[in-house]
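A quick write-up on the structure given underneath.
A single protein chain has been omitted; all remaining protein chains appear in their positions.
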Amino acid sequence: MSASDLPILLPAYGEILLLVLASAILLVDLFLPERLRGLTHWLSLATLAACFVLTVQVVRATGGQAAYTFGGMFVADLMANVLKLVVYAAVAAVLVYSRRYLAERGMLRGEFFVLALFATLGMAVMISANHMLALYLGLELMSLCVYSMVALNRDSATSTEAAMKYFVLGALASGLLLYGMSMLYGATGTLDLTQMAQVIAVGQVNGVVLVFGLVFVVAGLSFKLGVVPFHMWIPDVYHGAPNAMTLFISTAPKLAAFAMAVRMLVNGLIDLAGDWQQMLVVMAVLSMALGNFAAIAQTNIKRMLAYSTISHMGFMLLGLLAGVVGGNRFSAPDAYSAAMFYTVVYVLMSLGSFGMVLALSRAGFEAEELDDYRGLNQRDPWLAFLMLLLMFALAGVPPTVGFYAKLAVIDAVIKAGQIWLAVVAVLLSLVGAFYYLRVVKLMYFDEPRDAGPIAPGRDVRWLLSANGLAMLVLGVMPGSLMALCLVAVQGLYPLAR
Amino acid sequence: MNELVATLAGYSSAWFGPQWGPPVWVFVKTLVLILVITLPLFGCVAYLTLAERKIIGYMQVRIGPNRVGPAGLLQPIADAVKLMFKELIIPAGANKFLFVLAPMLTLMPALAAWAVIPFGPEVVLADVDAGLLYVMAITSMGVYGVIIAGWASNSTMGFALVCVLLVSQSLNLSDIVNGQARGRFAAEGLNFLSWNWLPLLPMFLVYFISAVAETNRAPFDVAEGESEIVAGFHVEYSGMTFAVFFLGEYANMILVSALATIMFLGGWLPPIDAPLLNAIPGFFWLVLKIGFLLFCFLWFRATFPRYRYDQIMRLGWKVFIPLTIVWLVLVAAWMQTPWNPWQ
Partner (left out) sequence: MTIELLVFYVFAALLAFAGLRVITARNPVHAALFLVLAFFTAAAIWMLLRAEFLAIALVLVYVGAVMVLFLFVVMMLDINLDRLREGFWRYLPLGAAVGVLVVFEMALVVVAKYYASGTLPMPADPGPGYSNTKALGRLLYTDYVYPFELAAVLLLVAIVAAIALTMRRRKDTKYQDPARQAAVKRRDRVRLVSMPAEKKE
């Protein structure tokens, strides 16, 4: 074998570095004495930073063009690179937020960091997958890490139960996804998403099998996104997992799930858009309705945010389903970029709100009941203000970025001519505003019940401030992020022509 | 010889017709060859037990069996006759089918694996392309006999063979032997320095120690420790069932020794490329090397005290597996350098 036989690995440099460094951390951590455990934390952050920088360099080197490697199984287009950058940043923020929480509960072990890094690798693989085999392996890599992270606090019965539920349902969803993939393979004779799109475009494929496979694929996807009717795991897992793990699963994996949906549906099956868009309509409406109404009844903030996740993912689907109108892909970049923008913004909001839960919890106190937030303004006005910004953003109140994200998606839906869907979405968002604003009311107009100290570390406080203020800054100036999403989506293979 | 074979094949076609004749002939021929391999093997096993008792006897300054026949040479025959006529006792609570199946499951793989062992150039029952894999798959089944009878072992043996596979670039056992005839030292006539045992010395040791453990021989015979578990699963077996277990165990010993010879000691190749040594048939060299390794088996038994179970596990998982993985990477890197001795 000579050097010319080797694939050009440049597009995958970020993942390779992540794999090497994660393995190195696994080894280093083994020989670290207990008092130096903090070093693993910093090494993990440094790894993520290195991957971030390297991915930026990859974008520079490829000039933002889609670059393929490993025989077309791996694609590094602009969307992949942008999402990966957000994933690296989000995971780094998760590590910063959760450090004190984990240390106080004896979970600050090397395995947490290693699993988090390998989960990040899985997400990056998913985001860059252009082949169903790679997509599935990335998904399993991420899921396996996340299952075990949820169970990491193995003496807690609720955590173990949550992990078990997550694992069993996740395995079921993987089965559905695999079944659908095998159907698609049977119909098109290829697992490569680009080739699959070409085969379907030629049009000599049996439609029945194709749609049959599509149904299973969409079912598997909707589990990973956590939308109705495959949402059952979300409240239990969010509630049962330790707060730090809830923070983890509610942020970066959403980006990966979004990327998976785009890769499967847009990259591979855009010619079947007429079929999958109808399914997404049903799932989106049901998710928004169920998520928003069920969240009202919750007294636990983790459960409330779990139902809010369901509704937000339903809202995000609105963007995905508005791309192709009557076989015309003219408005697709706008719609998909709105969905991507929504996902990125949702991850930021989720990062902030669960980060707040972590910042307020302390040894022996989880800060997960809504009542724990009463009178937060009197105890720590700055954190209360940040939480206010985050809640406003989740509710979609202007001038926060949540408003703009919702506006972009609804704009896409209206452009697609589905006025009734836009009306439903707006009405259900209004319902959602109720429980977000209830948190604000508890913080500002009620007397505090809990008098314990609020002492997040300085790094957490800075990061949380940046996170909260980003809601405002991005809300006022969404243009650059929006433009980035648009360029990223325009680089997708089916839309690039 | 070839004429005889051709004549027999002709008879077969004549009796069974042109369609069924050749397959029937292949079937009969294979059956005969199997018998040609297994019957001497049973003889070897019988005399291996005698050798064991004699050698350990001398090591312990005893005489060993010397009553039956001249110098005790008929002792194995006497033992076999005794076992055959002993009553077969099946414990009341045992499942009869499984109880009888277990010893057969131990013996069967130990015999089946011989199908791909080359006794000399071109002298092999089945020249399978993936012969090494076949041996590993078949021997991995041997564990069932012991499990059903009550115990099981872990295997690190196959791992060590991956290095051999790497340097010989073949899974075919004959190719592996032939590969050892090449190399830097072989070019100067010193064949035995080109055999795999020298460049892969750590792997040879890992393999041989694992092989001893795999065959449940001392000092790794925790499955049948007399002092701790009164000979373990053997205790309930008597007569022929016990004999079959015994056969299986010793046939396995001979098998792993033969494998080690083929993998690391150059199989049927003479140690030095000299005309006088080359004139001796390869089969002789093979038997000589196998005999030496079998002697080592007996030597270990007479020398070392038994390992504790957790010590075996530590040795396998914490020493051998990491060592093998590191050595594998080293060998792979070594092969890419100009100092590659396997060219």
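Note that the chains are named A and B in the order they appear, and that numbering of residues resets to 1 at the start of each chain.
Heads up, the rule we're going with is that contacts are C-beta pairs under 8 Å (C-beta built on N, C-alpha and C of every residue); 3 or more make two chains touch, one makes a residue touch a chain.
Just so you know, these numbers come straight off a predicted model, no measurement behind them.
Undergrad: Given that one chain is not shown, which residue among A:Leu43, A:Val94, A:Val114 or A:Met443 touches it?
TA: A:Val114
Undergrad: Using the touch definition from the top, which of A:Ala151, A:Leu225, A:Leu360 or A:Val460 touches the missing chain?
TA: Within the whole complex, the residue contacting the unshown chain is A:Ala151.
Undergrad: Of the residues in chain A, which ones touch the absent chain?
TA: 19, 23, 26, 70-71, 73-74, 109, 111, 114-115, 118, 121, 125, 131, 133-134, 137-138, 140-141, 144-145, 147-148, 151-152, 154, 186-187, 206, 208-209
Undergrad: Can you list where chain B touches the absent chain?
TA: These residues of chain B touch the chain that is not shown: 19-20, 23, 95, 97-98, 101, 128-130, 133-134, 136-138, 140-141, 143-144, 147-148, 152, 171.
Simple rule for what comes next: only the chains that are shown with their structure count from here on.
Undergrad: What's the distance between the Cα centroids of chain A and chain B, rounded to whole Å?
TA: Here chain A and chain B have centroids separated by 56 Å.
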